[in-house]
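Below is a slice of the complex: some chains, not all, each in place.
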Amino acid sequence: MNLYRDKISLKTTSRLQIIDITSRISQIIKKSGFKNGFSILHVPHTTATIAVNEGDPDLWEDILEVLTRLVPTDAKYRHNLKYGGTPSEQNAHAHILNCLLNPSITIPFIDGRLVLGTWQSILFIELDGPRVRKVDIMVYGV
Amino acid sequence: MNLYRDKISLKTTSRLQIIDITSRISQIIKKSGFKNGFSILHVPHTTATIAVNEGDPDLWEDILEVLTRLVPTDAKYRHNLKYGGTPSEQNAHAHILNCLLNPSITIPFIDGRLVLGTWQSILFIELDGPRVRKVDIMVYGV
């Protein structure tokens, strides 16, 4: 089993935002040259994350609305108070949602194709943008 | 490290439902013939998911009740409005919970036995049933 390492960069444009990265991940699997294996997608950030769900922008707004209702951006958080002078650190909501959503997922591939269901897309979830982000991709395969 | 691929099928009978699939996963590990390795369990659906917790049906009702309280089935969602004519697409709650719960988990096995704690069972979680469902199982091992 061999390793191919790559990454993708993203520029998000909103505070909370979902971006479909499925085709970029598929291209990296192709670039690896492996036929069978699995890929660990790791978001190296504490205020952005990753999920697998439908590629429907209306649904994405529903998802972000519920996340914001469950963990409001503007509640009183110790983390935000401590960094009261730093606008870029008013983001405890994003850290908490990152814990709930998990910044890492492992996806198998067979014959060079990701094992995803018909309606499954790989979604990058910005929780404290706009920022420049990346996803580390480790492809293990043969 | 070799690959053995299998899947299980399930027929769920309720809107939200938890089904213990531990013994079926254990059997697939046995069928693989591998002694040591790990298994990626991937639910290829966007409105059903998987978790690891106790095999207690009373607890399962608690879990589903809390999930439904946090993300109600009958709230107003853009996704549901868009598909207003399609009863089978009134399921934004299920998509959102799928993001929170994650449809994939990686579980190691040693000497042919899943590395699970005494009280851990593998639970399939239906969020928009009744439907016919499956779980893709990729076993990597030697």
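Every chain is named by a letter (A and B) in the order it is written, and numbering of its residues begins at 1.
Following the convention adopted for this analysis, a contact is a pair of C-beta atoms (placed from the backbone, for glycine too) under 8 Å apart; a residue touches a chain by one contact, two chains touch by 3 or more.
The structure presented is a predicted model; accordingly, all values stated were derived computationally and were not measured.
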{"item": "Assembly copy number, counted for this structure file with 2 shown", "value": "3"}
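Keep this in mind: only the chains that are shown with their structure count from here on.
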{"item": "Distance between the centres, which are taken as Cα means, of subunit B and subunit A, whole angstrom", "value": "20"}
{"item": "Sites on subunit A touched by subunit B in the complex", "value": "1, 36, 38, 51-54, 56, 58-59, 61-63, 66, 70, 100-102, 105-108, 110, 115-120, 123, 125"}
{"item": "Subunit B - residues contacting subunit A, complex", "value": "1, 3, 5, 40, 42-46, 70-71, 77-79, 81-82, 92, 95-96, 98-100, 102-104, 106, 136, 138, 140"}
